[in-house]
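Missing here: one protein chain of the complex. Every other protein chain is in place.
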């Protein structure tokens, strides 16, 4: 029996990881993060697919299409976190659990980054642990799937 | 050789867990959460001490005194998250890593709960996974101690 | 002689209608709404083309290209209503009448939905009548084309 | 069997239509609008009564008294739209459907006109089509009465 | 010797009590409240007159005229509490004590209801006890008249 | 040949002049002010009619009806200055000149009195000279009628 | 059978009553207020315990512990009313009725005092009657206990 | 016996009158306005001195020095009205009456012009009557000197 | 040896130049602007590539990919200037100089256009010179490349 | 005859001085500051007692109790300066002079530190001179006691 | 025939260039910038006069007097950009083109520097290129004079 599938979505500019402002975002590349997350997911009994787009609409498309194929989603909406009602609506329109992650601590940066529009639609948010934010996010969604009643919403 | 020690701090009203608005905060009691966290900490090679106070000043006292005895801190500042500059200053005054956790998703509740003053001082924040937020927090602080360079701040 | 053509544009997440939060958006699907609108348009002497996209840029592309082919537009910009200056500029850049519609009453929901950026560029706005908002929109644009002087701008 | 009755309420200064700032409000008089609406209502199977007042309290009185006599209401609250909590409360206090209409596009004028307090209580809002806003409003309320479940509220 | 007279003023929509949103405003009618208040006033040595109006100007008229006839006033300004400087000025223009009451707890509802413009002019405010708010208001004004120095202003 | 007519409108609570907070509003009564203004108007070649109402709607009614009978208006909108869009619209709907006056200096009192909504519609504003504000207002409107081009709008 | 018990909590600086700014807070001391309240409570069939603290955390402790021992609470949170989410959460965490009282009329003082954070959690609020605010509060809580359905919340 | 002296102060850019945006400020030059004002002042029994400066500090200097030489001041602070606390302080530091005038109706222009900082210090304000604002200002200050008790401040 | 390459990016609706609101944006078409810029770039020793997109994500893609191929960028982000954190992050993620240009003076238009989010990431901004803004932008980026130390950032 | 006594109060985290962010707060410890202040106080003829607490309530307790024992107070309220109405009320409730000091220049740091709530109650504020702020504060309070009329309040 | 003349105005503190915060403003002195600009102006067929003042009023004086002598102006209003309505009015009062320049990128600094009041009156703005901002400004004004229709305003 195939493993159930998780989806990891990276928003705009996350494909530049390792090259972009490493003092803020760390030196790990997106590919390295994907690989670590896939390994952890596999240990937890899931297959993890990873995608990145700079297009808000593409992220909405993927979220909408995810419901039939995936059982849970980890998303770093990047800059779109702070303004995208379209992403918020897409997250609310699907019924599988979505976890939001951020590399940097959004509460310790510019004021316009401390507010997350999309976070109002997700189950929970993990922010500030660099690449580990993603790993904690995979673990969180796996735990949600294992015991859906354990979390308050 | 004794295990290094972690400190888990609960802020105001968290001693009421299980009794207080269970639709928001879940049915687990603080004692149950403490026990789960201690077990996980132990598996990860740490001893975990747990304390709760409704007094902002007491939490500041504990944070200040923690540096000599503990190697990392997980804190749920509860209602004080949203206004306490004193806690923020105390977190910044010590040099061991501090992780902030919340049971509920603070970005999906009343507007005054979506802003965390204390979060500007911690390494990272985990919010919305119920009792699992604490477990993810313990794991996050352990990972920070294992590999202090892996996180951006 | 072929009938003059109208364009119906659906913004992000409207392809999820019937599946997404039916207590807010009703149980009609986008295909059903399109069919009803096409039938009404036909009765009023127009052919109606229907398109949907989750991409802000695609909606801008379609608006720009519409001028040569269509004589009027009904648009539900969805979440982009509340922030898209690009859509506002595109609406202002074309000279055929544009009518904005919303399924739900945007003035009775979250504060961030009560303001429509795009509405500053359209002839008029219809909001809150569920699928009927679209039908009223088709009727409104037909009336504008029949008697262009009858409306104040 | 007599036709069921609809009520059309005009708020302050709408009795000046045709005389007042015609570049904004058009050249139709209130009497002409009333006549057109009554004709349309009659075609749709309703008797339509029309009233105007410059007094906020009078509009509240009429709304309260409407429930026993009328089956639906179209209201243009005029300037009171932007501030009257009393009208909002009156609309919420009655259970027959109320539709709000505006001659001009309130989202394309001064900032203080883009917010409608009363709109938070009505089923839906139609704005910007000049005298046609009223006709679309009559049609909308008739449709609501024909098929009360078709609209989300 | 006739009993001194108190005036009870109800603002807009309070004549709908018992019919209007009973989950917020309770099931007692205005007439029942008036009767209870009159009985209590009588026990305390006063005659109580009761009036209601949906017209802001009427409430101002009554307040202005009250000074010669009444020795104290209990007022529920309803929706006008939140915006009426005219009522505030009228309350300040008379010298007999005025007490403001609200059925619901205005601090626990929509943000626009948590601020009372008129409250800046009254001696004190009682809010949230349903019909009992009125009874407490009658008692408060009686106490003020019995011992005018006992209250801070 | 009869003298052309001017209208003097007093808004809410101005009938209380002389009784109400004399340290702010002076000791002159409304009747005394009316008499002084009528005498000055007469010297300047006009008949002056004076009216007062606490009802916003009544003031709107009088403004609307003034155009046929009067050649100019002096208005002290009182508390309604600070919020009434209905009065602003009525002032804009008529074409005879309207001058706004205030007894006290509205820029030197509570913040909510420093903004005048109605002032955006009048030719000019005179504020702070007590009863003399009215006399200056009569003089200003007479000058506007004598030489309509002399004022910028 | 012993009388059921009520708890009266005084927040910061209320132990200074009679000494502190008597023009605002009156000349009664806290001990005098406690005595009057105990007498009234006794007449109404209750024992009343009175406590004061300048410590936010102490007030939270007492609220949490009250549920087992007391049947209702009257609280004057003093300065903490205006900012304490911790007190708000404690009030919401217990199920016995809580009534908030203030000596002065908080709506007639500095802007920062007109908002009460804690008031969003209590049944109702009484403000502005000096020492009588407390007596009305005792009466209100007694009435709530006598007839729990009589108040809307 | 020499006539008592009045001072007329023009702020920045008023020396450009007649040349600057005549649709807003009219076609009269500053010299013409000065001449008209001097003639009116003379009729009323005063000598009027006129000065203009683009320098905020110069206007402050003149205000400070005026007290010994002049008995009243008419000032159009121009652009400095909207921000100059230094002018406000200078006006408050002297005890002779100061009247503020504006050519255009400051409440009907850009938002930043509707607030006058300096107006909080003057006796009264006259705005919107073009050159006549100055004449009304001279008359107002003369009336204040004739009957200092007639105005509320 | 081939000339180094510059990139010119046009944001949404700039492909409509010459057709769209010419009173604001001028009558030059985008193709004409591109041609002028290419000629100037050539004179300055550069090849200039020109691209336009209505898609925020496409602009981000192009910015990310530019670093390897181009030595400098001139961008008119159009409507996305005012809200796009994704574009800001993309500009910051690359190390070649980026200059922002606008046809119209963004500080002299609607309030929402006076703020540029993207401008916080570029070297400098040129706004208000119509098609010349682009030419000045090309010149500015060429100068930056010629003498990278001459500009403050 | 014993020297009159002064009280020096340190708020939260000031016990960490020398260890906490020395680039902001300097390298002097609290004990060193206390010793310098005691020596200066002694030279000026006073005994100085020094206390520190992280508890807002404790600081309130000490302020209330100070009046009988001390003749003046120097306080650094630390983080509580920016939000504590309870401390403000306590300062206002006592009649001996209170001087507020800060190590760093609060106007040159984060926005939330530039406002001091408590400063509205003290005689004066000294900020930005590091440990010298305390010494200047001792000197200021001594001067106030020597010549109570020399300061405006 | 003499060359037409341009005016270059430097606002406050620009005479400190080269000495003041060189990391922000660069190391070029004002004299060096003037010389470069004069040379470029000469190449473009103009004589350039350069002036500096720390006095807002002096800059207004110079702007007013410029119209008769100069054909175009480049101005760096420095700190006065962010608040001076007097400068804005002076720029609007003259009819020759004015271009605003800034050394640093005002959108990338403190929030209060990102808004330019004066920019609402100029043709266009150039910001962020250090001394080159001035050279681009000279070029821009020359181009405006060569082809006055080429720019939208």
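Of note:
Every chain is named by a letter (A, B, C, D, E, F, G, H, I, J and K) in the order it is written, and numbering of its residues begins at 1.
Throughout what follows, a residue touches a chain if its C-beta (ideal position, glycine included) is under 8 Å from a C-beta of that chain, and two chains touch if they have at least 3 such contacts.
Bear in mind that the values here come from a model prediction, so they are computed numbers and not experimental data.
The absent chain, not drawn in this view, touches the displayed chains H, J, K throughout the complex. Only one residue in the set J:14, J:50, J:71 or J:131 touches the chain that does not appear here, and it is J:131. From the options K:62, K:80 or K:134, the residue with contact to the unseen chain in the full assembly is K:80. Residue in contact with the omitted chain (choice from H:4, H:18 or H:57): H:57.
What chain H contributes to its contact with the hidden chain is residues 55-58, 60-61, 64, 83-86, 88-90, 92-93.
Seen from chain J, the chain kept out of the figure touches residues 23-26, 103-105, 107-108, 114-116, 119-133, 135-136, 139-140, 143-144, 150-153. Taking the whole complex into account, chain K touches the unshown chain at residues 11-13, 15-16, 19-21, 53-58, 78-80, 82-83, 112-113.
Everything that follows uses one rule, which is that only the chains that are shown with their structure count from here on.
The fewest steps needed to get from chain I to chain K, moving only between touching chains, is 1. By number of C-beta pairs in contact, E-G leads when E-G and D-E are compared. Shared numbers divided by all numbers used gives the overlap of an interface; between chain B and chain J this overlap falls below half, so the copies present different residues.
Chain D and chain F have centres, each the mean of its CA atoms, that are 32 Å apart. The distance from the centre of chain D to the centre of chain J, with each centre set as the mean of the Cα atoms, comes to 63 Å. The residues of chain F that reach two or more other chains are 55-58, 83, listed in rising order. Annotation, chain-chain contacts: A-B, A-C, A-I, B-G, B-J, C-D, C-I, D-E, D-F, E-F, E-G, F-H, G-J, H-K, I-K (touch as defined at the top).
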